[in-house]
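Only one protein chain is missing; all other protein chains are in place.
For reference, chains read A, B and C in written order, and residue numbers begin at 1 within each chain.
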Amino acid sequence: MGKLFAIVVVIIALVSAGFIVAHVWWLPTPISTIAPGIDGQFNETMWFTGALFLSSQFVLAFFVWTSREGKDRKSKYWPGGPWPLVGFAIVVVGMEILTLTFVGSKVWAAVYMTPPDPDSMQVDVAAEQFAFNFRYPGPDGKFGTIHPEKIRDGNGNFFGLDPENDVAARDDVIVGTLTVPVNKPVSLTLHSKDMIHSFYVPELRIQQDIVPGLNVPLHFTATKVGSYEIVCTQLCGLGHYSMRSFLQVLPQDQFDQWLKTQ
Amino acid sequence: MSTPDPTIHQHAAPTGFIRKHVFSLDHKVIGRQYYDLALVAVFLGLLLSWLMRIHLGWMNAPIPLLGKLFPSGAPGNVMTPDLYLSLMTMHATIMVFFVLTTAPFAAFGNYVLPIQVGAEDMAFPHFNMMSFWVTFLAFLVLISSFFVGDGPPLAGWTSYAPLSSVGAVAGPGQGTGQTLWAVSIAIFCIGQLLGSLNFITTTLDLRTKGMSLARLPLSTWAWFVTSVIGLLAFAVLLPACVLLILDRTAGTSFFGPTGLVVNDTVLPYSGGSPLLWQHLFWFFGHPEVYIAILPGFGIISTVLPAFARKRLLGHQVMIGCMVSIGFLSYMVWGHHMFVSGMNPFSALMFSVPTLIITIPATIAVLMWLGTVYGARMRYTTASLFCLGFISVFITGGLSGFFLAQPSLDTYLHATYFVVAHFHFVMAIAAMFGIFAGTHFWFPKMYGRMMNETLGKWHFWLTFLGVYCVFMPMHYLGLAGNVRRYAAFTDNYLVPLIPLHKFITMAALFVGATQFIFFFNFFWSRFRGPKAPDNPWDATTLEWSTTSPPPFDNFGGRHLVVHHGPELYGVEGAANDYVMQVSPEQVDAR
Amino acid sequence: MDDSGMTFHMETGSAMEESPYRIPSLKLGVWLFILSDAVTFGAVLYAYAYLRVGTADWTRPFATSSIINAIIMTVILLVSSVAVLAALEAAREQHRSKCTLWLGITVLLGTIFAVLHLSEWIRMIHEGWRLFQNPTGGPVTVGMTFFCVTGLHLIHIVGGLIALLVVALRYQRGRLQVNHVETVGLYWHFVDIVWMFIFPMIYLMNAK
Partner (left out) sequence: MDTKSVNHTPGMKSYGLLLLGLFAIVAIEVALTYQHFAPDVLLPWLLILAVLEASIAITYYMHLRYEQPKLVWSLFVSFVFVMIMMGHMFPDAMRLLHLRVIHW
């Protein structure tokens, strides 16, 4: 019985690790300046935990394999008692924690704790059940004020603007997909009109909840031209699964073209 | 304060059926009642997870009879997205609260703890009875949400505001259903608070002569630590739920910010903060997950030595691990909120203790491994589940290592990676703890033996099955598969559907194998061979009395404890193990 | 410290390990209840503080008159605490009637407190304060937090009054012992202590 258990555990461990090593299912190719940092952190963690995973499962298997009942046998005790193991765990795991935290907090800070580049492109993001809307300030570079009571999904006034009295609002460009120039820092202001939503682009390696009542800042720089999916990752109602949009990364000139045509 | 005077806590054996089996004050009956409640709950949760899995594998396949059960939720037997979310919410709520808090903690704790410390009953038998019936009421309230309005809530077991706080406008099930959810959980908190209070007092005050704290079995230690955590954690969830109910019914706006707009109308909330709910919920929520696993720690640490026929490596160390995990569990709740819009600085503040908590966990694992080393292992179902526990807990815990780092959580949060993580530690590790405990204590609880052959089959199939179900979820998470999705329509998710199909089939398989357990359980309970007093040659007090124990546990005897709990494989002893109560002198190794 | 500990497990016989705290289980139970209840209050007060810190233009509703009212309430509650202690002393000297009398006085004081409390509420409700409304046009969270925090405390007061009554009556009839008077006293002191925090945090911090 013990041998069987050992074999099963080893097989399970190897198969599980195999799919990881073979990258059968893996993170999509990164497209943002901060992604390499995150992926580095990710691989570092994967190596450590992978090693621990295999080693501990194998150790378990080995011990089980060698431990069977026998009238004559006396049970062996772990040489040196528990404390060396305690020390081992504290040192091994402790060191790794230190390094990971040290590197990781830099990465984290780069994404969430540094102010956006001053000349980055401003985009205002409004999330709602179950869609994203994006707003560019237009030529005057100013956003019109938002009036919740004026919000009408029917006539596409997702931001509750009133162009009559509000000059800044008149030239605001409102679109359904987030279009940004490549290699240019973009700074988003996320706000939601109803539930908590979330802004998630796997390729950017960025996720940020959009909390009603707050203006949550988020900034990134896309480095690869293409079209990527923006999905909502915070349960926001029955349409949660269908709430998505696209991130269009264009070369600067094409982007300017696009902005004119809006 | 009309509690019975605890110092005269032994009450006469009841006679009437009601007092004997329904409103009983006997901790053994209450323990069994809790266990049966957990069984009903887990059965329900299992069926729900089946429905969920089928839907995730085959989005618009009709499920027979579903339309009958949920006329609005499943027109033409095809599950609607909102029904999916409702089932998911109920699945999680039932499993976390009514299975994982009741079975390992309330059920086994109630039954075994007083006997293990050598008491005739709990310190406050009346509170104990109330604790169960309150919990039972909470369960009924939760279940009733299936039958009211437009069905159960769909806000997930975390019920994030404002989705959970603005009422019916938020979507189907968010009307009466969500209110019932909040009420149910509030009631549940009261029940568990009573229970924790009872456990702590019993452990401290009702220990029989010689049962010093150092001689308490680790299972009792685990239940003790767990109840301390519970006493402080549920005390926070209770007001949180009350505030949620107020937000929904009395028009307060604790969690409702200014200017919520749902279908073009501005809602009357103002000044609240959705993050406040998340803080209050997770302040309870993280300790809760350790409430779920610590009894497992204790059970493994008690059962494993009994079958390894040797002392646990580092008895005191294990106590230390459990206590420090208990402490740390209050410093880490923010790791669920890394990307929630919380102050990014706090994220770092929460990340460090979260990573540190893996150290005591690692030590615990190493202690178990060290116990298995060179053991004369007796391979019974119980011991197999102990070994399985070690394996799955390692797997599940290590994925926590990723999530604990904000810089990785920005990618992995709310993906199936998280789902995989907590199913491994909670749905499997904790469950294995329950299974080990069941097979170990069944003879004591019901006076009959369980069938080993069926038990072993159940173990092997479950062990293989759950890895097939939940290991692939890690891969889904790596590919960025978002959780709580009723369908996978995004271009980058469609290629993953085959993997989902595989998971579904595995889940159906695992679920089916659970029926082996159910059958074994009920068959043995009534037909199984009579159990001897000490079938496992175990040493703790519950094995020094008859199976099942008499009403006052020890037939009027006042036991005197002479030894620690794990004297197995003792050289020079009469029969290689020494009961805690046996007066025989042995050199402690 | 040690001599006393031995004595209390008489009923269950010395067949027990003695409790590390050397107090009757009932008392330990009440202490634990107080602990978790204190955490509950802590959570609610934190919620209040959280919302208040996060709100720029908080209104301070309390004119001098209501502060004075609050001070009177505080004094009454503090006195009632001492009344309970008097009851306990009496009980220890086995003066059952005297003890009941003091418990009665406590109940009376507690009732006055509750009445003043409610009158304050009614006044504010007349001013137009609601769980969801702020007559001055400021944030509605003001009234909401006020009513919820004080309401929670009021519930505890009422519960305490009932407990006191029950204990008084049953003790009078000789059904209960000293330790019941002591434990109900503990609970009453706890309610009092909670008020010691509500008074500054809810009233004084919101004085005009």
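In this section, a contact is a pair of C-beta atoms (placed from the backbone, for glycine too) under 8 Å apart; a residue touches a chain by one contact, two chains touch by 3 or more.
The model shown is predicted, which means the values in this text are computed figures rather than measured ones.
**Student:** Any idea which chains on screen the missing one touches?
**Tutor:** A, B, C
**Student:** Among C:T59, C:T74, C:N134 or C:T150, which one touches the chain that has been omitted from the display?
**Tutor:** Of all options in C:T59, C:T74, C:N134 or C:T150, contact with the hidden chain holds for C:T74.
**Student:** Of C:T59, C:T100, C:N134 or C:N179, which one is in contact with the hidden chain?
**Tutor:** Checking each option in C:T59, C:T100, C:N134 or C:N179, the one touching the absent chain turns out to be C:N179.
**Student:** Check the options B:K28, B:H279 or B:R484 and report the residue that touches the missing chain.
**Tutor:** B:H279
**Student:** Of the residues C:G42, C:G104 or C:G138, I need the one that contacts the missing chain.
**Tutor:** Considering all chains, including the one not shown, the answer is C:G42.
**Student:** Given the full complex, what residues of subunit C touch the hidden partner chain?
**Tutor:** Touch set of subunit C with respect to the missing chain: 1, 4-5, 7-8, 10, 20-24, 27-28, 31, 35, 38-39, 42-43, 46, 49-51, 53-56, 67, 71, 74-75, 78-79, 81-82, 85-86, 89, 92, 177-179, 182, 186, 189-190, 192-193, 196-197, 199-201, 204-205, 207.
**Student:** Provide the residue numbers of subunit B that touch the chain removed from this figure.
**Tutor:** Spelled out for subunit B, the touching residues are 7, 228, 232, 236, 257-259, 273, 275-276, 279, 283, 327, 330-331, 334, 341-343, 345-346, 349-350.
**Student:** Considering the entire assembly, which residues of subunit A contact the chain that has been omitted?
**Tutor:** Where subunit A meets the chain not shown: residues 145-148, 191, 213-217.
Criterion: only the chains that are shown with their structure count from here on.
**Student:** When I count C-beta pairs in contact, which pair ends up with more: B-C or A-B?
**Tutor:** A-B
**Student:** Between subunit A and subunit C, what distance separates the C-alpha centroids? Give it in angstrom.
**Tutor:** 47
**Student:** Taking each chain's centre as the mean position of its Cα atoms, how many Å separate subunit A from subunit B?
**Tutor:** The mean C-alpha positions of subunit A and subunit B differ by 29 Å.
**Student:** Counting only residues that touch at least 2 other chains, which ones in subunit B make the list?
**Tutor:** 272-273
**Student:** Check each residue of subunit C and list the ones that touch at least two other chains.
**Tutor:** none
**Student:** Quick one: which bits of subunit B touch subunit C in the complex? Just the residue numbers, please.
**Tutor:** Going through subunit B, the ones touching subunit C are 1-3, 5-10, 123-124, 127, 193, 196-198, 200-201, 204-213, 231-232, 234-236, 238-240, 243, 246, 250-254, 268, 270-273, 276, 279-280, 283, 558, 560.
**Student:** In their complex, what parts of subunit C are in touch with subunit B?
**Tutor:** Listed in rising order, the residues of subunit C that touch subunit B are 8-17, 19-21, 24-26, 28-30, 32-33, 35-37, 39-40, 43-44, 47, 50-51, 54-55, 130-132, 139-141, 144, 148, 152, 163, 166-167, 170, 177, 179-180, 183-184, 187.
**Student:** Quick one: in the complex, what on subunit B touches subunit A?
**Tutor:** Within the complex, subunit B contacts subunit A at residues 80-82, 85, 154-156, 160, 162-163, 170-172, 257-264, 266, 272-275, 308-311, 313-314, 317, 339-341, 344-345, 347-348, 351-352, 355-356, 358-359, 362-363, 365-367, 369-379, 384, 387, 390-391, 394-395, 398-399, 401-402, 405-408, 410-411, 413-415, 456, 460, 463-464, 467, 471, 475-476, 478-480, 482-492, 496, 499, 568-569, 571.
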